[in-house]
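With one protein chain withheld, the remaining protein chains of the complex are depicted in position.
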Amino acid sequence: MTLTLRNIAKTFPGGTTALRPTDLEIAKGEILSLLGPSGCGKSTLLRIIAGLETPDPGASIIFDGEDVTQQSVERRKIGMVFQSYALFPNMSVRGNIGYGLKMQKLPKAEIAARVAEVIDLCRLGHYADRAITALSGGQRQRVALARAMAPRPRVLLLDEPLSALDAALRGQLRDELALLLRQFGITAIFVTHDQDEAMAIADRVAVMSQGAVAQIGTPEALYRNPATSFVARFVGDAMPLEGQVEGAHLQLLGGILRLPKVAGGQQVLVRAEDVRIDPQGPLTARVETVTFLGTHYRISLAGVMTGPLFALHSGLSAPRPGDEVRLSIPPEALLVLPREVAA
Amino acid sequence: MTQRHFIFLCLLPLAIFTLAFLAIPLGRLILASRESEAGWGIYLQILQTPRYLSTLVQTVAVSLAVTVAALAISTTAGLFLVRNRFAGRNALLSILTLPLAFPGVVVGFMIILLGGRQGLVNQLLPGHWVFAYSIFGLFLGYLYFSIPRVLLTVMAAAEKIDPALEEAARTLGASPWRIVTDVLLPALAPALIAAGAIAFATAMGAFGTAFTLATDIDVLPMVIYTEFTLSANIAMASALSVVLGVVTWAMLLIARSFSGSAVAAGG
C-alpha cells in the first residue's frame, strides 16, 4: 500500500505544538523509520496515522488513494505494535493473535489456519497456548508483531517496539525484526530514538526534530550527506568543531584545517572515526583519556578546541594519557552545514 | 457507535439512578428541613433547644471516646500483629476483623449478651452488673464495630513502613519504646488521623446499635428516629439529618485526604 500524508499537524489542547505541518510519501512495501529524540513528534505522527490521535483540521491521510482521515482507528485496517506491546493478559498467545481475525468475523476454521500460519512464521509454536504472563520480553515482542500482522493490515505501525527489551536482546531482535518485516513484504512505519535500529531496519529514515521532519533519505544518504547539523549529530554522532572560518580554512586552537569548500557563517562538524592520529597532521592535541572498546580505542583529546574532541583509533597500541599527538582530518570528511536555529 | 456515544451509554444508568434516588431526595431533605415555622432558623433552634444541644454534645462525646479507645487498642494490636509472626496470628487477625460484616443490631445484641440482665458479666460477678443499656454499653457497642475498621487501616499503613527505618533507628541506639514514638507513630500519623476520622463518623451515625440497646440515652440518630416516627416532626428530623450528614461527610473527607481509601461506615 502507498501512504500519502498531507499537511499533518498537531496542536495539543494546552496550545503546545507537537507536530508542525508535515507531508510524507511512503511507497508500497517500503519500511520507513521515524527517528528522533523524545518529544520530537515522531510518536504523535505515528499515532495520527493509526487514528489514535486526531490531527489539526486541514490534514489528509490517504491509504492507496482512499482518504481515511475521518476514519476511526478500528476501521483503518492498520496493524500496530505498541511500545509496551499491549497484549491482552486475559487471552492466550493464540487468543491474542486471533483477535483481529475474530473482529473481521472470519469463519473459525479460517481464523485457526491463519493464526497457525503466523505463529509458524514468527516461530511461536511452542508458546501458542501459553498465558501472556508466562512469556519473556522477546517472546512478547514476537507475539505483538504476530498479532498485528495476522489480520493482514494495509500498513504496519511500530512504536519503539524494541525499547522495552534489555540491550543484549535488543540487538538480536533488531536483525530478526528486519528480516521478518521483509518476509512479510509489508509497508511499515517504525518509530525509534535509536539510530542503529533505524539504520538496520529501515529502507528510508525520516529524522525528526522539534515537531518537523529535518531530513528524509536512505541511511547511507543521511550519514554521508546530512542536510543540517542536527541530522549530522543525531545520525553518526558528528561533533561540531568550534573555531574561526576563514575562506576555505578553519582556524582551531590546535591548528588550521583545510575545508572542502568555502564556508561563511556555517558550522563545521566531524565524526570521531574520521579523526586520525597522524605524525604529519596539522593539528596538535594532548591525550586526556583512552578507553579500550575491543575493536578500537576511543580517545578524548584536549587542546584542539575548548571542549574535548574524540577520535576512534584502531591498531595494536594507543597513545597514553598525557601524550602530545598530531592529528589530521581529511577535508572530504568535514561536514559544512547550516547552523541550527533554536525554534 | 463512537467512543463518545459509548461513554454516554456507560454513564446513563448511573446518571438516572443517582439523580432519582440520591440527588433529588437529598435536595428534598434539605428543603424539608425549612418547612416548619422557623424556616432556615431551625438550624439555630437546634443549638437553642437544650434537648437537641445536649444530644449533640452527648453524641460527639461518646464518638470521641470511642475514637480514642479504638485508636489505642487497634494501633497496639495492629502493630503487634504486623511486627510478629507466630502460630495463631491469622486466627487472631480473623477474630479481630470478624465484626466488619455485623450490622449495628447484631453488635447491640453482642453487648446485651455481655452486659445485659442475662449477660455474662451479671452472671459471673456478685451483685447487679447491668451496663448494656447505659452510656457505657453504647460506648462498648461502638467500640465493638470500630476496632476492626481502625485495625485494618493501621495495619495496611504499618505494612508499608520501610523496615530499614526501624533498623536504622536501632543502629543509632534507639530503644524499642523510642522506635515506636520516634519512627513508627510519625510514619503512621496520616493513617491514624484517617482511621480516627472514620471511627468518629461511624460512631456519630450509628443507628442499629443504639436502636437495639433501646436506651433512653439521647444520641443523634435515635433522636432523629423518634422525631420522625413518634413526633412526626419532619422538619426537625430533616434538619438534624442534614447536620449529622454534613458532620460525618466532612469527617470522611478528612479521612480520605489523609489516606487513599476509607473503610466503610455502617454500624
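Note that the chains take the letters A and B in the order they are written out, and that residue 1 is the start of every chain.
Everything that follows uses one rule, which is that contacts are C-beta pairs under 8 Å (C-beta built on N, C-alpha and C of every residue); 3 or more make two chains touch, one makes a residue touch a chain.
Everything below uses one rule, namely that contacts and distances are computed from a predicted model.
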item	value
Omitted chain (choose from "Glutamyl-tRNA(Gln) amidotransferase subunit A", "Biotin-dependent carboxyltransferase", "Heme exporter protein D" or "Spermidine/putrescine transport system permease protein PotB") - UniProt protein name	"Spermidine/putrescine transport system permease protein PotB"
Among A:Arg147, A:Arg174 or A:His193, the residue in touch with the chain that has been omitted	A:Arg147
Option from B:Leu81, B:Leu138 or B:Ala194 whose C-beta touches the chain left out	B:Leu81
Option touching the unshown chain, where B:Tyr52, B:Phe131, B:Tyr144 or B:Phe200 are the choices	B:Tyr144
Candidate in contact with the missing chain, chosen from B:Leu100, B:Ile135 or B:Ala174	B:Leu100
Chain B residues that touch the omitted chain in the full complex	1-3, 5-7, 9-11, 13-14, 17-18, 21-26, 28-29, 32, 73-74, 76-77, 79-81, 92, 94-106, 108-114, 118, 120, 140, 143-144, 147-148, 201, 204-208, 211-212, 214, 221, 224-225, 228, 234, 237-238, 241-242, 244-245, 248-249, 251-253, 261-262, 264-267
Interface with the unshown chain - residue positions in chain A	50-52, 72-75, 77-80, 82, 84-91, 99-100, 103-104, 147-148, 151, 157
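Everything below uses one rule, namely that only the chains that are shown with their structure count from here on.
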item	value
Approximate Å spacing (C-alpha centroids) for the pair chain A, chain B	59
